[in-house]
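Notes to accompany the following structure.
In this view, the complex is presented without one of its protein chains, the others remaining in place.
Just so it is clear, A and B label the chains in written order, and each chain counts residues from 1 on its own.
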Amino acid sequence: MATTDATKVAARPPRPSGQRRRSRLAMRNTLLGWSFILPNFLGFALLTLVPIVVLFYMSMTNWNVFGTANWVGFDNFERLVGDGSFRIALLNTLYYSALHIPLTFVVALGLALLLNNKLRGVAFFRTAAFFPYITSIVAIAIVWNLLFSPDYGPINEILRFFGMENPPGWLTSSDWAMPAVVIVSTWRDMGYYMILFLAGLQTVPRELHEAARVDGASTIQRFFNVTLPSLRPTTFFVTVMLTINSFKIFDLILVMTEGGPGQSTLVLSQFIYTKGFEESQFGYASAASVALFFMCIIVTVAQFLLNKKRSV
Amino acid sequence: MKRKFVVAAGVAMVASLALSSCSGESADDGAEAGGPVTISMSGWSLATTPEFQVLADGYMAKNPDVTVELKEYDPLNYNTLLTADLAAGSGPDVIVQKEVKFVSTFQEGAQLVDVSDVELPEDIGGTEAYDIDGASYAVPYRQDSWVVFYNKALFDQAGMEYPDGSWTWDDYADTEEDLATALAGTGAFGGYQHGWQSTVQGFANAQVPDADILSGEFGHLEEYYERVLALQDDKAQVDFNTRNANQLTYQGEFGKQKAAMLPMGSWFVATLIAQQAAGEADAFDWGIAPAPQYDDSTAGIDNVPVTFGDPTGLGINAAVEGAELEAAKDFLAYAAGEEGAQSLAAIGIMPALLNDAVVETYFSVEGTPEDELSRFAISTHETLPENPTSSDTAAIQNVLLDLHTAVMSGSEPIAGAIKTAEERFKNEVDID
Partner (left out) sequence: MTGLLAPPEDARALRKLADSSPPPRPARAASPWRRIGRIGLYLVLIVAAAGLFAPFIWMIASSLKTANEVFSIPVTWVPEVFVWNNYVEIWTQSDMVTWLRNTLFLSVVVTFLQVLTGSFAAYGFARIRFPGRDALFLVYIGTIAVPWQSYMIPQFILLSELKVSNTLWAIVLLQAFGAFGVFLMKQFYETIPEDLSEAARLDGLSEYGIWRRIMLPLSIPALASLALLTFVNTWNDYLGPLIYLRNPDLWTIQLGLKSFVSSLYDTNYALLFAGLVISVIPIAIIFLLGQKYFVEGIATSGMKG
């Protein structure tokens, strides 16, 4: 059935026009679209959307998790604006994201390009790259803590060997703790995003590469003119997910630094967890979650628009 | 269309939320007065924390028509899971209060019954931790307090006298330095200080006269931190950063003889005995000394040393009523009373009621040190709560935790960290 010749496909039939037809078509498409979305949407709405709507409501109350939830309007948000810890958490989260997003993006894409080649043992190397993501986070924290140890850790020993007299204190220093966390999180996440890029690379049409090669384009030219444009849906997906996940970073910080030293690696998710589960200010914690939600939405919409503009 | 649906669903959800927590369906209903009654009680790590089963069994033997069922929780996430269960109306009838700071949370959320009418023995300790606005919301059954564990073998090896109970913190620090010098080259340190904020702040809050963290002034911590930092700098103990990088455990450091002294809570007595018996810890003689004091006025065995420690208590779910409520209150009185205390002491746990008979039972447990000073340290102390019971406590503790990591890691000097903490108190805690 699908053996139609490719050349025949290119000629599209003229679309039916006319107001009534269009509205009937819109109706038909709406039903059709929803019929596809519905099975997933039912579960999604009940389990994710409803609790999140409740969360939005609770951000306007002084909810303490046990029933009592008095309406306080925008008080929680006003308090957030004046809260020094929230400001620190926000800035730390942005700092983390600014380092982690580009770094992970580049490393993951590089790995995917490298391991998309026909190499002997490629399955082994792909598995190796993915292993940090499935290794127990406790083991990761311990081994990296040890690598970063200021006095006798191998990282600082190498730095000293290359003539650095006062190598950084890494996790024990409030200036270097965040870069250290970024290094570990990039190391941990790159295999995850590599998989997404690997899948995306399979959609790059091979004959485009061949054509470019025939035109005498270098490897680098082909990467920028063929691979990257064809990969755009994947890069969009990876950027959005990477951004959101960076804004939400939590577990790695918890096992590596617990937000310390002092508040130097306190991030938004941890602020939310502490306010909610340790200090029982769930209303206030909800307001912080809503703030995080809007941050992500703004960045995502910006990326969405940028992506649309580029692909036109 | 879909927007309406979402809003409607959200409203329905909110309503069901409110409903579930107001009606608070009792976990088990339908028991008639006089008939058999079942009450549920929370607990954690039942296999290795026998205290819950011991209390339940002892009570059931006396009251055959009451069944006490245990509901096991994960020990590390106990309060989170309990919070979720209580919010969903499926909490246990008798709620073990693992950490004092959550009592005011549960009380403010109207989850606890006022148990002021449960009769308690006179010399029981730790009750003040559960007083909120003149009423009691839990009864203590267990009261640990902080002491100093010391390794007699390492003291002998260093050629030093065992503690005599007269120490102030300066004496303690001097001894730790001397031990470290004498033991240099053996791989053992003078002392081990665990990473918790309470190892410094708990003592300071309890011992410095007029210290009150609720006031928002934290100047009293300075002296305690300076002493510990000096010990770190002199390599008399493992420093905070190394400790964190290697996730050292106090059980491993003391049990494997890497440190001659260890300030720790009295719960470690039972653990150490068990680990030595199982071969997980080395076999060596050890003893218990009272907590070092702020100054001479409370030091010495003719005084009552001041230390800190939080009780563990039992509260009752606000949804419990009728015959179950009666049974639950009766159970609380049993657990906190003489019989409960005896049965706990017999398994190496320090009960909140600590009279002579109970102490006698406690020291009859095999493996417990038998010297006079250990007995004094366990039985004589004024144990203050680690933190005052207040709805601000959790927030203040978090501010002080940040101070602790900043100072101990050496990334901020103590004076500046105290100033930061006091400013954060004004900005984040003291806002209403």
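Everything that follows uses one rule, which is that contacts are C-beta pairs under 8 Å (C-beta built on N, C-alpha and C of every residue); 3 or more make two chains touch, one makes a residue touch a chain.
Quick caveat: nothing in here was measured; it's all calculated off a predicted structure.
Engineer: Looking at A:L91, A:V106, A:I134 or A:L306, which residue reaches the missing chain?
Structural biologist: A:I134
Engineer: From the list B:K256, B:R375 or B:K419, which touches the chain that is not on show?
Structural biologist: Of the candidates B:K256, B:R375 or B:K419, B:K256 is in touch with the missing chain.
Engineer: Which parts of chain A face the unshown chain closely enough to count as touching?
Structural biologist: On the side of chain A, residues 1-4, 6, 8-10, 12-13, 26, 29-30, 32-44, 46-52, 54-55, 58, 65, 116, 119, 123-136, 138-140, 142-144, 146, 152, 187, 191-192, 195-196, 198-203, 205-208, 210-211, 230, 233-234, 236-237, 240-241, 244, 247-248, 250, 269, 272-273, 276-277, 282, 285-286, 288-289, 292-293, 295-297, 300-301, 304 touch the unshown chain.
Engineer: What residues on chain B make contact with the chain left out of this view?
Structural biologist: Answer for chain B: residues 2, 13, 16-17, 20, 44-48, 74-77, 80-81, 83-84, 87-90, 238, 242, 246-249, 251-252, 255-256, 258, 271, 274-275, 280-281 touch the chain left out.
Assume only the chains that are shown with their structure count from here on.
Engineer: Just how far, in Å, is the C-alpha centre of chain B from the one of chain A?
Structural biologist: The answer is 40 Å.
Engineer: Under the definition above, what is the set of chain A residues touching chain B in their complex?
Structural biologist: Touching chain B: residues 45-46, 49-51, 53-54, 56-57, 64-69, 79, 82-85, 141-142, 145-146, 148-151, 153, 169, 171-174, 258-264, 266, 274, 277-280 of chain A.
Engineer: Chain A touches which residues of chain B in the complex?
Structural biologist: Result: residues 5-7, 9-10, 13-14, 17-18, 20-22, 79-80, 83, 86-87, 105-106, 108-111, 241-242, 244-247, 391, 394-395, 398, 402-403, 405-406, 409-412, 417, 420, 423-424, 427-428, 431 of chain B touch chain A.
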